[in-house]
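Heads up, one of the protein chains got dropped from this complex, but the rest are sitting where they should.
Showing chain A:
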Amino acid sequence: MKYMMFVCTDTEPETDESLVPDIDTWVDENDKAGRRLTGNQLVPPSSATTVRVRGGELLLTDGPFAETKEVIVGFDILECADLDEAIEVARNHSMAYAGRIELRPFHQD
C-alpha cells in the first residue's frame, strides 16, 4: 500500500528542539527497509506557479493556488503494509515535531 506523505509547516511547532529526531537517520532507515520509495524537499510556495486551461487558453498564476499559514515543504512516498505502519514511519520524521505530516493513501482500483 502506497501513502503520500505531505510534509507541512505548523503554526505551533514543538518548542523543545532536543526532542526532534534526526532527519538523515530517518531517510537512511526507511530507504534501507524499503518503506520510503522517494521524496524531497520543496522550495517555498512563493516560487510556485499555478496552471489552468480554460476554453483552450493557458492561465498562469504566480504563487500557490491557496494562501494558507501552513504550507507543504516536502513529500515522501511510502510503501507500508497498513496505516499503522505508515503512522509509525511518519511519527519519527523530524517535521512531525517541527511541523505536521499528512498521510494520504494512494487511490486503488
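Here, a residue touches a chain if its C-beta (ideal position, glycine included) is under 8 Å from a C-beta of that chain, and two chains touch if they have at least 3 such contacts; residues count from 1.
The working rule: contacts and distances are computed from a predicted model.
J.: Out of "ABC transporter permease", "Transcriptional regulator", "RNA polymerase subunit sigma-24" or "Multicomponent Na+:H+ antiporter subunit C", flag the one the UniProt entry gives for the chain missing from this complex.
T.: Hidden chain, UniProt protein name: "RNA polymerase subunit sigma-24".
J.: Looking beyond the chains shown, say which of A:Leu19, A:Ala33 or A:Leu83 touches the absent one.
T.: Checking each option in A:Leu19, A:Ala33 or A:Leu83, the one touching the absent chain turns out to be A:Leu83.
J.: Can you list, in ascending order, the chain A residues touching the missing chain?
T.: 1, 81-84, 87, 103, 105, 107-108
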